[in-house]
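Other chains dropped; remaining ones untouched in position.
Order of writing sets the chain letters: A and B. Residues in each chain are counted from 1.
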């Protein structure tokens, strides 16, 4: 797998700098690249790295075009890096096609070019779109619908029961989960995720949604197109997330609330109310501190309302 | 699967309103129900939804009996909804019985009517009670005991090693985990959970306990009867939780502490000390804010003790 720079310029629609016959056989980070590698620098702020890099060729923004001997000029070097990564990818992690050790219900409908790796279980009535690739040891409950060109990693569970119980006289009465899980096209779902079927209405994952590992989506959630969620995010039941939303890792949603389009939420926050205005949001208590400092401050958090009332009393006494 | 209202009134011990020969074939939410559906409204506060619903029949509390044409009056419409969900459930998600692709140790003891789905691994000496259903790709370590009528979803791990190490001169020395995991009757455990065996004393899950997806229970924990935990809750080693406790999603317990019966803890909290008084508890730093607001406030959290001391000094200067 090796390419000349003139080929790469053509394949990525970028501008060639230097000798187009220079050949590279690997894609590498700027710090570890050697003469056989192509690498990239995303912005002028990282220009310093060019000086010490041994990369044979580098993708740069136009502001850095004069700083390289051989390489490509791109209006978005990070996007060009993504395109190059496909060219240098040796291919599917597990063999294409249906592994004979996959367990697929006889009435499941799999479109053309679907790949299902070993030990994956696909239940009755599932529908899986063209070109979708499913990793090993994944479980897909009956009735789940998955669109085309999706990528589902390993050990993920799609369409299992939501968590629903009513109080009975003698413990909990299970609410049977009668809805489905419906996933759009071009969706990527990481490893170790759990996406539940709906209680009554379906759980719906839009087109182009990207979920990292260990994401949990409860019953009846709706996630809009192109929304991306980092690792360990959890959505309680009935959370409705708009399109083009991004969510940082470990953030939770308490359920039965909605988030509008184009909202960007940081890591480790808890969303307890609907968000109706696009923009950036953060939550949580901030980063770590030396243990002794944290203990002193955390104790005050428990007194915060009392402190605020004391401040108010003092203002009234002193500023009248 | 269709029922007349007179049948449903009998099966759910509710009072019939309107024409008992009206037939419904689906259970649906009030907003999406059509004329073939039965739906429900849990309280007077939701009466508005009745006006626009196209449901053929509705379960309502007695206060709303006069607002419907056909339906059922229940003293607890949510419980009646749970009962109806069982009537409209097409059945087990995977075929009943022992899937031939399950891997079951020859000396494991499975009672009658146990279902084990494909690729589930059940180790030596496991004991599984009558009517328990186990989903695909689940792993049950040797010696684990599971009661009757439990429901274990997919890709869950029961009875794996707890996390125990002693410091040696040259790194960590593993503490072998010699206890078991013992699970009561009528327990439901979601997908992607991990419940560890005990180090010495068993990990014990009481009767009627309900655990959502991705819950983690460390070695030596004890969870009391009918306690319910939402998704991604984590219990560190030796946590003892009482009966009839509810825990919101993503909440953690730091271990070697106890929580008494009838405690209700919110989402995304960290329980660091024993709770000895029943009631509702919350933790964490509150919801999300606009990023700029959050940054301003979070920086003050790091100064909180200093702020409190300044307030105290000011009180002494001004209020003497």
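Annotations
Here, a residue touches a chain if its C-beta (ideal position, glycine included) is under 8 Å from a C-beta of that chain, and two chains touch if they have at least 3 such contacts.
These numbers come from a predicted model, not from an experiment.
Counting all copies of the one sequence in the full complex of this file gives 3, of which 2 are shown in place.
Basically, only the chains that are shown with their structure count from here on.
Remark: chain A and chain B have CA centroids separated by 25 Å (rounded to whole angstrom). Touching chain B in their complex are the following residues of chain A: 103, 119, 121, 123, 137-139, 141-142, 155-157, 160-161, 163-168, 171-178, 192-194, 196, 199-201, 214, 216, 218, 232, 234, 236, 250, 252, 254, 265-266, 269-273, 275, 279-286, 289, 293, 296-297, 299-301, 303-304, 307, 310-311, 314, 317-318. Against chain A, the residues of chain B that register as touching in their complex are 27-29, 32, 76, 78-79, 81-83, 85-86, 88-89, 93-94, 99, 101, 117-119, 135-137, 151, 153-155, 186, 188, 190-192, 207-208, 210, 212-214, 225-226, 228, 230-232, 248-250, 267-268, 284-291, 294-295, 298-299, 301-305, 307-308, 311, 314-315, 318-319.
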